[in-house]
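Here you go, one structure.
Yeah, one chain of the complex is gone here, protein chain that is, but the others are all in their spots.
Coming up: chain A.
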């Protein structure tokens, strides 16, 4: 029975939060993709126009934004593979919670690899 203490909010734990994060990261990546095709299309205008606009990607703010973008892409990709396992692997639904923590672990490993390298590219090293 729901009470004021426990509340009536759905608490789906790992399954729910991975779904929420999958939506948010997907929406973010889609919006970036639209912008990214537009900025890349500037190669048809002139080398100067492309270099001018892509130069912004090397600024501090964008450099930090790229870390967020890569974080979103990596999570969406790994969690997408988890969804495929849940759908097609006979043991997938049983292990969906463990699979989620597997996604988090691999994501963290890849980020630990990427972030220092990206920061060295950005700030020289």
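Throughout what follows, contacts are C-beta pairs under 8 Å (C-beta built on N, C-alpha and C of every residue); 3 or more make two chains touch, one makes a residue touch a chain; residues count from 1.
Going forward, contacts and distances are computed from a predicted model.
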UniProt names the one chain left off this complex as which of "ABC transporter permease", "histidine kinase", "NADH-quinone oxidoreductase subunit N" or "Succinate dehydrogenase hydrophobic membrane anchor subunit"?
-> "Succinate dehydrogenase hydrophobic membrane anchor subunit"
Touching the unshown chain, chain A contributes residues 23, 26-27, 29-30, 33-34, 37-38, 40-41, 43-44, 46-48, 50-51, 54, 57-58, 63, 66, 70, 73, 77, 80-81, 83-84, 87-88, 114, 117-118, 121-122
